[in-house]
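Taking it in order: structure first as structure tokens, then the write-up.
Just one protein chain is left out here, and the rest sit where they should.
Here is chain A:
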């Protein structure tokens, strides 16, 4: 085998190996350059589909005579602001979010003060997000008050469960 062929193969193999590494990095570039950038992009993209949905719902609301003051824009994500899961966000897309220590909860709380099935957050027919305490031992607090019945969540109001605080944000 000629020296030239071997040299070409040697350098060619290194190039292919590095190509694999570079392609692999491309596959995960959204991780490497920060989730914030992609989140913003995603928010912009997902905002238009969200808006029509809430606009559709707004007329119904107008009929029911309730001011749209509270819901100029529906919250799009749930953010955990205190506790061991600080920083976790959950996109709100019309699904029920369960909170508790049970393993199958949407957000598994690792907190001695949380019950197995502590609370849930769900949208009602108008798209208004409601928080409901599921009979927890230590209670769920919206702003200062302990919940006794399902209550709509004002945007930015802190919901406290044990050491965990969550908020709904736009």
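Keep this in mind: a contact is a pair of C-beta atoms (placed from the backbone, for glycine too) under 8 Å apart; a residue touches a chain by one contact, two chains touch by 3 or more; residues count from 1.
Here is the rule we use: contacts and distances are computed from a predicted model.
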item	value
Chain left out of the displayed complex - its UniProt protein name, from "PknH-like extracellular domain-containing protein", "Cell division protein FtsW, lipid II flippase", "Sulfur dehydrogenase subunit SoxC" or "High-affinity zinc uptake system membrane protein ZnuB"	"Cell division protein FtsW, lipid II flippase"
Per the touch definition above, residue among A:94, A:116, A:135 or A:156 touching the missing chain	A:94
Footprint left on chain A by the chain that the document does not show	1, 5-7, 9-11, 13-14, 16-18, 20-21, 23-25, 27-28, 31, 35-36, 39, 46, 66, 79, 81, 84-91, 93-96, 103, 106-108, 110, 112, 122-125, 130, 132, 149-152
